[in-house]
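Only one protein chain is missing; all other protein chains are in place.
This part shows subunit A:
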């Protein structure tokens, strides 16, 4: 059996492309109105809970300020992103990747076990006996797959006025349209933070083997 299933590998690289495009075009959209509000409405700096800094052109899609072009990319990549996530969830429920590798056991939540895991991470010891992932990995992958990425889809639907007649309950659940927009940005940055930590840990854990295995599948250890 391969270390990474074909479905996981396909989704991983497709999702990378989607998340990078969505994030970078999202930074242009942030630049269009770099203020975040709570509740249903907000338009003025005095109502904002956060003034977001302007993101430089080299970080944004396109590499200059154009809200319409940024929206074109955002609107396009939303499709493979959302459908890909649905595919990954179906695949990992069917091939039991979720149950086998990501679901945590109660004993892993004991403070002493968590402490031990953190210490091993700090020692850069990534050797975990038996299980494919250690506790912090399971937690990170679980949060990204189960919370951050789905919340990007749900908050994205909520800020589309054309969807609201059907999904008004979702907008209400999220605390109103401006709250949903705030959450959209917060989960985007949470996803970006995961991305940075993920890349750093891959580099520390042997990037060539890690990247090769995510392409070829590798061999079960």
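We take it that a contact is a pair of C-beta atoms (placed from the backbone, for glycine too) under 8 Å apart; a residue touches a chain by one contact, two chains touch by 3 or more; residues count from 1.
We adopt the following convention: contacts and distances are computed from a predicted model.
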Inset, instruction - Could you tell me which of "Cobalt transport protein CbiN", "Spore germination protein", "Molybdopterin-dependent oxidoreductase" or "Amino acid ABC transporter permease" is the UniProt name of the chain missing from the displayed complex? - result: "Molybdopterin-dependent oxidoreductase"
Inset, instruction - Based on the whole complex, identify which of A:5, A:69 or A:214 touches the chain you can't see. - result: A:69
Inset, instruction - Touching the absent chain in the whole complex: find that residue among A:59, A:93 or A:173. - result: A:59
Inset, instruction - Spell out the interface residues on subunit A facing the chain that's missing from view. - result: 20-21, 24, 29, 32-33, 35, 37, 40-44, 58-63, 66-69, 71-73, 75-76, 78-79, 159-166, 168, 171, 177-178, 181
